[in-house]
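Removed from the display is one protein chain of the complex; every other protein chain stays in position.
Moving on, here comes chain A:
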Amino acid sequence: MKILVTVKEVGEAADDFEIEGLDVGERFLEYDLNEWDDYAIEAGVQLAEEFDDVEVVSATIGPERSEETIRMALAKGVDRAVRVWDDDVAAADLDVAAKTRLLAAVVEEEEPDLVLSGVQANDDNFGATGVSLADEVGFEWAAVVNHLEMAEDFSTASLHRELEGGIEELTEVDLPAVLTIQTGLNEPRYASLRGIRQAQSKEIAPKTLADLGLDASAVESPIERTAMYEPESESDATYFEGDADEQAARLADVLREKGVVGR
């Protein structure tokens, strides 16, 4: 059995940042593993621990810098990694369809039984690539999965989808499938020292568009970012000034005025 986990390196903007052109300035961005993908990695690794002969492969669209993040996935138990990048990809503004085409080419090459993908990425927050990929490669799918049980023979997965308002949908999905993983599905492990050491010798295979049988047209997109700006603060809050004791005293006054303390 093979599980493919899509792993994205995402930029997180510092508390104090500046926008330069159409993005947050590079020096204000810290790169990290996408939070949702961390849960997807853990789900894949747990399945590999639970079942015999399961290989977990990660797929990333990202520059060389992202190998640091990929090593983190490898240190957590992913067996090997594929990283897609070249000059055409670097120059493109990748929309969902372009990412779908790139990842579909990886799926066709790897032929996984199961693809796990974070529900969304906390940089651009589209929440679409996993389901779009499933449609492209003809897999079944389920979005926003927060509970997962795999059949012994990897033929079906029983899962919960987390709906709004504290309700979960119980669904059964045939494999092969793409599942988009919600946070809270499991408890992502920290990479152990041993894992980090082992990760150094694991393979990260670089792939260009040509390697995947694609050309520059695969990353053309009809969607273009035209502006980025800091939203105007809508705050009309009354702020409590002073040191912590003074702030706390004012806050206590409000709670007493509202009559909520001591009920």
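Everything below uses one rule, namely that a contact is a pair of C-beta atoms (placed from the backbone, for glycine too) under 8 Å apart; a residue touches a chain by one contact, two chains touch by 3 or more; residues count from 1.
One rule holds for everything that comes next: contacts and distances are computed from a predicted model.
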Subject >> Per UniProt, the name of the complex member that is left out, chosen from "Metal-dependent hydrolase", "Electron transfer flavoprotein subunit alpha/FixB family protein", "Ferredoxin-like protein" or "ATPase" >> reply: "Electron transfer flavoprotein subunit alpha/FixB family protein"
Original post:
Which residue among A:Glu67, A:Glu110, A:Asp124 or A:Asp211 touches the omitted chain?
Top reply: A:Asp124
Subject >> Full-complex contact with the absent chain, from A:Ala90, A:Ala151, A:Ala210 or A:Ile223 >> reply: A:Ile223
Original post:
If the missing chain were put back, which residues of chain A would it touch?
Top reply: 11-13, 15, 17, 19, 22, 24, 95-97, 100, 119, 122-132, 134-136, 140-144, 160-174, 177, 180, 183-184, 187, 221-231, 233-235, 237-240, 243-245, 247-249, 251-252, 254-255, 258-263
